[in-house]
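Every protein chain but one is kept in place in this view of the complex.
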Amino acid sequence: MSKTDQGNFFEDFEVGQVIRHATPRTVTSGDQALYTALYGSRFAVQSSDAFAKGLGYAHAPIDDLLTFHIVFGKTVPDISLNAVANLGYAGGRFLAPVFPGDTLSTVSEVIGKKENSNGKTGVVYVRSTGYTDKGTEVLDYVRWVMVNKRVASNPAPEPVVPDLPAALDPQSLGMAVPLLDSAKWDNDLSGSQYRFGDYEIGEKIDHVDGMTVEEAEHQMATRLYQNTAKVHFNKHTEATSRFGHRLIYGGHVISIARALSFNGLANAFHIAAINGGRHVAPLGAGDTVYAWSEVLDKAEIDGRTDVGALRLRLVATRDRPCHDFPGRNPDGAYVDNVILDFDYWALMPK
Amino acid sequence: MSKTDQGNFFEDFEVGQVIRHATPRTVTSGDQALYTALYGSRFAVQSSDAFAKGLGYAHAPIDDLLTFHIVFGKTVPDISLNAVANLGYAGGRFLAPVFPGDTLSTVSEVIGKKENSNGKTGVVYVRSTGYTDKGTEVLDYVRWVMVNKRVASNPAPEPVVPDLPAALDPQSLGMAVPLLDSAKWDNDLSGSQYRFGDYEIGEKIDHVDGMTVEEAEHQMATRLYQNTAKVHFNKHTEATSRFGHRLIYGGHVISIARALSFNGLANAFHIAAINGGRHVAPLGAGDTVYAWSEVLDKAEIDGRTDVGALRLRLVATRDRPCHDFPGRNPDGAYVDNVILDFDYWALMPK
Partner (left out) sequence: MSKTDQGNFFEDFEVGQVIRHATPRTVTSGDQALYTALYGSRFAVQSSDAFAKGLGYAHAPIDDLLTFHIVFGKTVPDISLNAVANLGYAGGRFLAPVFPGDTLSTVSEVIGKKENSNGKTGVVYVRSTGYTDKGTEVLDYVRWVMVNKRVASNPAPEPVVPDLPAALDPQSLGMAVPLLDSAKWDNDLSGSQYRFGDYEIGEKIDHVDGMTVEEAEHQMATRLYQNTAKVHFNKHTEATSRFGHRLIYGGHVISIARALSFNGLANAFHIAAINGGRHVAPLGAGDTVYAWSEVLDKAEIDGRTDVGALRLRLVATRDRPCHDFPGRNPDGAYVDNVILDFDYWALMPK
């Protein structure tokens, strides 16, 4: 009996099953420094203790997506080691700020599973929740992955598909942000004069800059998150895969696009919720990521005069500038070179 | 009206204009760890809390050039996003030590501008000052950059060229170094028996070792400094530039050469001033940096018996060992493969 973990197959998941994941992880200022080095993120709240404290934070929180990646990474050995594809995200909520010194761990519940018609694979739906060592819930989200069956002839289970929201209710947003003294928000230091009131639904923003990804960068990022998915790390096997090279962790693309979005959305300092996300195509090392955003919606949050919420669509491409906002064709198919379509709520000072 | 920042052009700068730059940045031990990983710096004062405290520091300060790069990086979106070339530095003074936990921000004043005879570009002179969140000035320096005009037919402004010192007065040096108990300076731990008295004006030192730079390294460094200059990051566009590849941030070269200079200058623990600097030619990934130094001058500092100042010329090359101290030819042109000519004051224990 091998002591090596081979990961779970479709048959191994049961709806209602709860999995406590290894390994708990204390987040430090070292992680945040690496996050800055990997993406060049410049949002002032996460970059500066002084800026964050001036607004009402205890300290600068770590980047929201760093929290996401660490919480996510823990689920990989149990959920997606044998995954064929990471199909989507929904219902992600950032519930409390995370500070250096907090220890994060993750628990997942299987909330759905459905065999595919080919009989060889199936889709597993999981709600994962990240906690601090004090028991504070900092993030939860649903993702669904296509997983191989162990034995194709095993019978299909009764399908269970969870009901997932298209978008989070804006009234549920902002729990990770203290009431801010927005008079202290300094547009010069934050990098933009544009606040909540300056954005309009339907507005599109080209983030202009391109960022090329190197193998060492995405490998270091993905290991920092203790994400063990094999396709990211093994040139020896991936050279003979259908892509012919290592695939970059999809979350790495989200973080690059988010960092690029600073140019045009510098005051969108906090990701409050992930409504949905789709990795349209894979990214490989040597490719250059571009991004653009569209304002899908705007909302006031009851009881908060300090911040408002922008629902943003963040689209990333590979080796294709975004001045013409490439997305879907009229037939619904994505334009070539689109790699990410990500829908989230961001908070912005008023 | 786009919310994307396209950077400033020559016409956008006015002499006397003051720019408060985004993004404030709290420096941490994580940044210093990355600095060590990127350059392999070994100066004992910055590497060891115990060594620094023994001499009279509160803690180990961060590397002087890490301070420089962070203060510099903030100026890029406003000053040099459309720069054709970073032409030079002068009058740089390190005024206070920076410790993990300090938040740095930068303010620049435009102190000169002069259109070039081609009518398409001009030179802008800027004095940039780095501050901590307590208002302590930690660094100021002048740089001048060649910037594109927005419209070539716009009339040339009245030229204003600031008067810049060839070198800092040694009596102004050392403000970032407390009075040291130099009896506690341990030559074994610092890595060299050679102190201030052992160096002679005119002496040349080959630093022997070579360091090859990878794309992932310079990109991580430059993002760590939140420097957004496009030429460092975008393979997709730079592949068709006149160089055919991404260009490495010039400050990355200075830091590599400074780290190599440990071998021969291990006790030159502090950069007190930058007299001048010129990036003679660009560096690309895969190139190997070598360096040598020349002692240009020596000076006592009034009231200080602990340290003296060496004025050093640090020259770096690309794929060319420096045993014969390559610099300028008799006609004044640089020898092939010289990439950096940097003039600074270093402090050394007596």
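For the reader, a short list of remarks on this structure follows.
When the chains are written out, they are named A and B in that same order, and each has its own residue count from 1.
One rule holds for everything that comes next: contacts are C-beta pairs under 8 Å (C-beta built on N, C-alpha and C of every residue); 3 or more make two chains touch, one makes a residue touch a chain.
All figures in this text were calculated on a predicted structure; none of them were measured in a lab.
When the full complex is taken into account, the listed residue touching the unshown chain is B:Asn263, out of B:Asn116, B:Thr129, B:Ser172 or B:Asn263. In the full complex, chain B touches the omitted chain through residues 28-34, 36-40, 42-44, 47-51, 60, 188-192, 194, 198-199, 205-212, 214-217, 220, 263-266, 286, 288, 319. Counting over the whole complex, chain A has residues 2-6, 20-26, 28-31, 33-34, 77, 100-101, 103, 105, 133, 214-217, 219-224, 226, 228, 230, 233-237, 246 touching the chain that is not drawn.
We take it that only the chains that are shown with their structure count from here on.
Copies chain A and chain B of the same sequence differ in orientation by 120 degrees, per CA superposition (steps of 5). With centres defined as mean CA coordinates, chain B is found 36 Å away from chain A.
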